[in-house]
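Please find one structure pasted underneath; my questions will follow.
The other protein chains are all here in position, but one chain of the complex has been omitted.
== chain A ==
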Amino acid sequence: MARKLDDLLERLGDATDLSALDSAVFDLRDRYDVEHLVYHSVKSSGDQWAALTYPQPWVDAYVENNFQTIDPVVLSCFRGFTPVDWKRLDWSSRPARALFGEGIANGLGNQGFSLPIRGPSGQFALFTVNHRSGDDTWGKFTRGYMHDLLLAAHFVNERALALDGEGHAPHQALSPRETDALTLLAAGKSRAQAAERLKISEHTLRVYIESARFKLGALNTTHAVANALSRGLICL
């Protein structure tokens, strides 16, 4: 699974326009073998953008009926940033129960997990996994893949911001320290050697590597180093 996800994210990393995010969301849905995936971004300007696998009739009905005003997922997730299992939400009101029933009738699964994302300049997004399964299977799935999905969700958001930002994304620029850390790893130094050389603790080195990994849209350190080399951000 990890290797396939790697390939998929690499393809998304190479994408040059927002339509690639649509196919990435479908690809991710297939890789994880779940019913649906939704990525929905809202900028501080109010501009919205979404890539999702929901059937079009359901999207149309949702928009037409302003379901976002009664949807417990939206009401819960567009505030705070705690990931939310749909089971934990309050579906007891009549409109919420009707919404859930309509969703199922339109091909949605009964389980869901939504990850709120905070981006720069007040941007926020919601990344939702929807599936049809019993509670046990769903519990195993969320425990097994939540960490993976968290990284994938943020990666999709970073790519969306970069592709939407006319080519420059200052929040994705590597800091001098992050560049130093990746350069030493690329030169074959161990973490201990790199930390020693930069006169910082290994915990601190790990943070610079992790931040660089995130900004570069890499799944792991090896991928981050390769990515920085190929983009000419570090040189040997």
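By our rule, contacts are C-beta pairs under 8 Å (C-beta built on N, C-alpha and C of every residue); 3 or more make two chains touch, one makes a residue touch a chain; residues count from 1.
As a convention for this text, contacts and distances are computed from a predicted model.
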Record-based protein name (UniProt) of the chain missing from this complex, from "Nucleoside-binding protein", "NAD(P)/FAD-dependent oxidoreductase", "Glycine--tRNA ligase beta subunit" or "Acyl-homoserine-lactone synthase": "Acyl-homoserine-lactone synthase"
Selected from A:Gln68, A:Thr137, A:Ser201 or A:Thr222 as touching the chain missing from the view: A:Ser201
Touching residues (missing chain, whole complex) on chain A: 79-85, 88, 117-124, 139, 142-143, 146-147, 150-151, 154, 157, 171, 173-178, 180, 200-201, 203-204, 206-208, 210-211, 213-215
